[in-house]
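One structure is given below, represented as structure tokens, and several questions about it will come after.
In this view, the complex is presented without one of its protein chains, the others remaining in place.
For clarity, chains are labelled A and B in written order, and residue numbers in each chain start from 1.
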Amino acid sequence: MPYIPHDPEETAAMLAAIGVESIDDLFDEIPSRLQAQDLDLPEGLSEMALRRELEDRAMANSSLRCFAGGGAYAHHIPALVWDIAARGEFYSAYTPYQPEASQGTLQVLYEYQSFITRLTALEISNASLYDGASGLAEACLMALRIRGSDQSILVPENLLPSWRRVLDSVLGLQNIRLISVPYDTTTGLLQLPEDANAAALIVPQINAFGLLEPVDALTDWAHARGLLSIAVVNPLSLAILKAPGDWGQQGADIAVGEGQPLGIPLTGGGPYFGFLACRKAHARQLPGRLVAKTVDGQGREGYCLTLQAREQHIRRGKATSNICTNQGLMVTAATIHMATLGSQGLQEAAMTCHARASRLRALLEALPGITFPYAGAFFHEWVVRLPKDAVFVRDTLLKQGLLAGIPLSEWGEGASGDLLVCTTELLEESDLLTYREAMRSMLEAQ
Amino acid sequence: MNDSIFVHDHPTTPPALPTDIPAECLRQAPLNLPNAAELDVLRHYTRLSQKNFAIDTQFYPLGSCTMKYNPRIAHAMASLPGFARLHPDTPAPAMQGLLQVLWELQEWLAAATGMAAVSLTPAAGAQGELAGVAMIRAYHQSRGDHGRNKMLIPTAAHGTNPASAQMAGFEVIEIPNLADGDLDMAALDAHLGPDVAGIMLTNPSTLGVFERRIAEIAQHVHAAGGLLYYDGANLNAILGRVQPGQMGFDVMHLNLHKTFATPHGGGGPGAGAVAVQARLQPFLPLPTVHKEGPGTLRWLSELDVPQSIGRLSAHGGNIGVLLRAHAYMRRLGRAGVRRVSAYAALNANYLLKELQRVGYQAAFPQRRASHEFILSVSDLHKATGIRALDVAKRLLDFGIHAPTIYFPQLVPECLLIEPTETESKATLDRFVAVMAQIRQEALEQPELLREAPHHLPVGRLDEALAARRLDVAALS
Partner (left out) sequence: MSNIPETLRYSETHEWVEDLGNGRYRIGITDHAQQLLGDLVYVEAPDAGKAVRAAEVCGVLESVKAAADLYSPMSGKVLEGNASLADNPQYLNEDPYRKGWIMVLEAETSAYAELMDAAAYAKISEA
């Protein structure tokens, strides 16, 4: 019996101690008509057979050289990271509610919080949310709580569409108004109105097209009109891009983003994690867990969860969020990843991602019929406009083992030939040349 | 030894910044993260891990958390490169293997719960609850019934229930539980009406006992036009034996990180798949997996499911967690799934009897334990002032993680104990012996408990100082 350790003698002894004849007797409080007899499930497999079946399934997914980004990125993860993160002591530990028995996890979370505050140049980070998109929803709710009155948020139309849909789904439940902010179709950058009444402005850096926004001006615009600014950022990019805490005159108020680039494998879409950082003044509106350093009765340094009174298990209906389980294991891996790379490794990775993007763009510029709709500065992703349907091009290149990018038409955006292309440090010069040649043949064919 | 990662820093020369990015977009102050030698990083985090209690090293009878063995094969399968390297925007024809796995999991969870359809996307139980109550709201609104803005929730419910209901825009009305553990039917009936959208329940309840009048509750709520939501946190008690769909529930969430053995990871990731009866199927959160034929599986989108409550995350949910749950179910199969609740009940009832034998008081002595049960140490509190917290801390000294304490809040000085089916009789017997010793200490040497734990890297921490000082980051 897989994972059940009892032998028949033990079972009999236990039933005798309880004073019943059989295990079925233990369910005698449940009406028998509710007790199902046979479920429509297949028979179980031995571990050997299970492995064989799932290895087949894994192989049935194409192995592709990845040029797709759009919020999820193929990065190199040092072997060290998951070797440690998957240790049983991290993998099978629970939420650190008994701090004396969880100093490992708690110190990792404190270090994680410290790394995020340094990346974002803000004072407080929580211990994670489910992912970047739901984290942004939480940041909006937080901004609404801080502002108190105005129940609306300014949402850029050049924020990733999947993130906008999450905001619609989550914030729509509380009748919060999402005011769309358009982008200039020639530059791809945000076009702000003269004035606005809202609790906050969301500022993505980079935006959905890979473009760099003038974040100082955007942040100052928000503050001048009494809005909070919520920065949406890629954590790896912060190794070389300006930190949200330094945007504009006063810095962004809240920074969120998708933590997947920090040591989390793509795995078809999750589990990832959302990070959220803010000013110390807003600590009590922060959703999710928070770890603090303290001392025990003998003056020894230790760590514990803090400000738990904000959370659902105490505040219940008035909690800052309903979040309970978050993404502990992913954050553990991300912390080890950041420690393994250090600022040096993160900077080099970010630089290489960008250098590859600049290089590939230059290679493609020479191909006939190819244009680039947006001329502005980008970071590691850009949109190319092909003279053929981008979905058709993407699907054709799949057969050559390339995931060529994300067609914007799948987002309902842009022209039919628009393709969002991303490069990371995993790609070598030879991969870029292969891409160019594949694209050249594609365009030359009828 | 408690060194910080920051002491392992070595100076480095940051690379030159890119010239094709405007200076005002670039970082001003250089990033200050430590640059440590690889071996130092390895040792630091390995030693930290050794300070944790975990299922892999200790018995962890945390009530309502279902701390069962996390099978290693599940992790190995979820980590296969064919899954791990998949970009979420890979077109469906190039990820048929993953889609087949997810589709199977949808089918099996529907079969296990007696429901018509499943969405795997919610990232945790709380997000599953949010999806569930949002679907209830969408259902009523689709029928033009816009006045149902109240959600009924038992006082003993898990905190995520009212938090999720509030997040979905509902007003929460609390229904009390009676002394024998069942819901107060009179209070329920008094509140039912045209402004009630539904009720959120779990069965067995958070009090560790089966809600015996569930059929009646379902009948009353449905008659008043409301729907029933099932919180699947306690599904381990009935998995393979009782289906929530048969009990009258319309919508539910499952906690894959509890019942389906995916890792707790120090606080996640989880997965809170939702399952629904046919009438709520149009509202399921996206994306779900659809099978048109063998080799033609695809994600459904807003075009396919126009009444969906929408998306809760950017991609398909916690796929890696779903892979692990799938491997677990595939390994167990039909017979194994049924054995889960059988042996969970055996272990819980055995422990309940044995702990009573050594002097502990059960909160509901006349009731069967489900997969968990509640003890109250109010008697110890009266005798020597010892509290449930002190018993919990003393257990740590014996290398056993404490049970859940002070939840549910209804029972004073309570311990909620859930052994799970993967623990052996020997482990349970040792736990009973340790609890007997602690009981004796509580009566004869209470200071041993009050000052516990004695043998861990730290003793009881000053949580008030933590909140007042709020040192939550080692700032540069």
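Quick note on the criterion: contacts are C-beta pairs under 8 Å (C-beta built on N, C-alpha and C of every residue); 3 or more make two chains touch, one makes a residue touch a chain.
Quantities reported herein were computed from a predicted structural model and do not represent experimental measurements.
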From B:110, B:386 or B:467, residue that would touch the chain that is not displayed: B:467
Touch with the omitted chain, as defined above, among A:151, A:308 or A:400: A:308
For subunit B, residues in touch with the removed chain: 463-464, 467-468
Where the missing chain touches subunit A, by residue: 284, 307-310, 314-315, 318
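The definition used in the following text is that only the chains that are shown with their structure count from here on.
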Where subunit A and subunit B are represented by their mean Cα positions, the distance between them in whole Å: 21
